[in-house]
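The complex appears here minus one protein chain, its other protein chains still in place.
As written, the chain order gives the labels A and B, with residue 1 at the start of each chain.
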Amino acid sequence: MTKHIHRRTVLGLSLVAVLMFGFGFALVPLYNVFCQAFGFNGRNIEVENGTYQVREEVVRTLRDGVDKNRTITVQFLANENKDLPWEFRPLQREINVHPGEVKQVRFYARNLSDKTVVARAIPSMQPSVAIKYFTKVECFCFNNQIFKPGEAKEMPLIFVVDRKLPQGIDKLTQSYTFFDTQQGKSDSVAAAVKSLVHG
Amino acid sequence: MSVIKTMKILRSLFAVALLIGPALAKANYGLNMTRGVTANSHTMYDLHMMVLWICVVVGVAVFGVIIYSIIYHRKSKGVTPASFHESTTVEVIWTIIPFAILVAIAVPTTTSLLAYEDVSNSDIDIKATGWQWKWEYEYISDKVGDGAGVRFMSQLDKDSDAARKPHSGVDVTKIDHYLLNVDNPLVVPVGKKVRILTTGKDVIHSWWVPALGVKRDAIPGYINESQFTVEKADWDKVQKDGEAIFRGQCAELCGREHGFMPIVVKVVSEDKYKDWVKTQKGAALAAAADSNKVWTKDELIQHGAEVYAKNCAACHQPSGEGLPPMFPALKGSKIVKGPIENHIHIVVKGKPGTAMAPFGTMLSDADIAAAITYERNSWGNNDGDMAQPSQIKAAH
Partner (left out) sequence: MSDNHQHHDHPTGIKRWLFTTNHKDIGTLYLWFSFTMLLIGGSFAMVIRAELMYPGMQLVDPNFFNMMTTLHGLVMVFGAIMPSTVGLANWCIPMMIGAPDMALPRMNNWSFWILPFAALMLLMPMFMGGNFMSGQGPAFGWTFYEPLSGQYNKLAFFVFAIHLLGISSIMGSINIIATILNMRAPGMTLMKMPLFVWTWLITAFLLIAVMPVLAGAVTMMLTDKYFGTSFFNAAGGGDPVLFQHVFWFFGHPEVYIMILPSFGIVSQIIPTFARKKLFGYASMVYATAAIAFLSFIVWAHHMFTVGMPVAGELYFTYATVMIAVPTAVKVFNWTATMWKGAMTFETPMLWAIAFVVLFTIGGFTGLMLGVATSDFQYQDTYFVVAHFHYVLVTGALFGVIGGVYYWLPKWTGNMYNEKLSKLHFWISAISVNVLFFPQHFIGLQGMPRRVPDYNPMFADWNFVSSIGGFVFGASQLLFLYIVISTIRGGAKATSQVWEGAEGLEWTVPSPAPYHTFENPPLIK
């Protein structure tokens, strides 16, 4: 008899627990939405996912024309991750641009390892609120980059700074970090089991 | 200032109250946050003191009532308990009062935060990359001394590093700035706005110098920014021969040696800064020359011992015995005793998925050649051979 009273409570609460477990995972896309909207953490999710839609923004930015009265300094940083033997640097450390002006810069990267590496450049920008106003027409960060052993490449980044960039921002820092996309992927269920069994 | 006076009185009260007898003579019972030397650190300090005093006042009032109650409202005094147990008026009042105080705190917080995060119009931009366990600095742009491109590693100085080893037998109080000293400090000019861009090589670190009022996480894959300007007036009070040094530490747990990656910033006059930039650029050229010459074995081993102590000993240990299984021993190691090509390969390119970093991107060819030669001829590893910088270059 007591069971009967409790069934509804238990089922309801268990459902809440299950939903909250799902909510933990839902925080991932939610966080991405937040990042996009408010520029949290200086990242640009769409670029990472390869779904970046540039056409409209470029068209609009170009239609608005160049704002010769304003000069923005754009800095480029190149970082390597510990797990990737890599040489990576921008060929221009910084350039000055007017909003609405299409510019191209190049980055140099070389695979120092003796393996073919599939690498991905992860972009990050400061000030983070400026991400929305930094439109990439073409970027090596849109796709995975395949490097043969010892291969060196010069890679382009073509961009426009939006005229709507808030006043008070005079400098943008665009940073890229190259990561090995295969890193950690060789670990598997077997490795998990091994760590449990062998300690 | 009355705050400082009160603090001094409090300090001596604490020292006496705790009766730390013999230690008292050289005691350092400091109590409070530094006021620092930048506009940021000043506002942080002022805000800190304001909220602290609000808390003290509220605390004295509340604890006063409790103490009064304990003394006078006790059964042993023969009182009979009152019967009240609610009062809407009182409850509304003491909900509104804290709220009003909070608004008073929120206003200066807002203005100070906006100033703190204003990174525009910087004179020098420096990228600080956190490594397990050291800092790498790269000057990105420099309107003062044209130092863009200057790049170096900064890690715990030799004396501290030797003293902090277990059973070192060294009296750490005799070490100059124990654990707060580095081999190559960051150098910036006084009165110029410096923008610090932080990122991480491997895990999250945090770049913190209290006197500059900067603490910012260094996150792998992402870039963060902060700024500081050392005020001339504050600097004048502490500078000696046109130099003042400010010290900090990594503030985010980053693994085994987290406590041993200090940050030292040397703030110098503009002239001294320009000289320093020139020297740095010269040193970069000299390093390139080192890598082109052919070394003798003794030169390599001698230089290699230094390079090893700085870059390898933290994990592989000065004895070469490592800390298995995380950090394998080099003494008697298959790689060190095997063909030199494999040895060079692992040092230059690292071993992905482990703590072994690709030193090819961090050290000069000469340094790597020297360290490898040292490893192959120490701790009973008598391979007898050596590596030349040219071999390292070929292995890139």
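Keep this in mind: a residue touches a chain if its C-beta (ideal position, glycine included) is under 8 Å from a C-beta of that chain, and two chains touch if they have at least 3 such contacts.
It should be emphasised that the depicted structure is a prediction, and the values quoted were computed from it without experimental measurement.
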Of B:Glu91, B:Asp298 or B:Glu341, the residue in touch with the unshown chain: B:Glu91
Listed residues A:Met20, A:Leu91 or A:Ile146, member touching the removed chain: A:Met20
Chain A residues touching the omitted chain (full complex): 2, 5-6, 9-10, 13-14, 16-25, 27-28, 31, 35, 38-43, 45, 48-49, 81, 120, 122, 126-129, 177, 179-181, 183-185, 187-189, 191-192, 195-196, 199
Chain not shown, touching residues in chain B: 18, 20, 23, 27-34, 41, 43-45, 47-48, 51-52, 55, 58-59, 62-63, 65-66, 69-70, 73-76, 79-87, 90-91, 94-95, 98-99, 102, 105-106, 109-110, 112-114, 116-117, 163-166, 168, 170-173, 177-180, 202-204, 206, 208, 210, 213-217, 219-222, 224-225, 248-260, 323-324, 326, 355
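Heads up, the rule we're going with is that only the chains that are shown with their structure count from here on.
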Chain A and chain B: spacing of chain centres that average the CA atoms, whole Å: 28
Parts of chain A lying in touch with chain B, wherever the complex brings them together: 41-43, 73, 75, 77, 79-87, 93-94, 112-114, 122, 124-127, 168-171, 173, 175, 177, 179-180, 183-184, 186-187
In the complex, chain B residues that touch chain A: 119-122, 125, 127, 129, 131-132, 140-141, 148-149, 197, 199, 201-202, 219-225, 345, 348-350, 352-353, 357-358, 360-361, 396
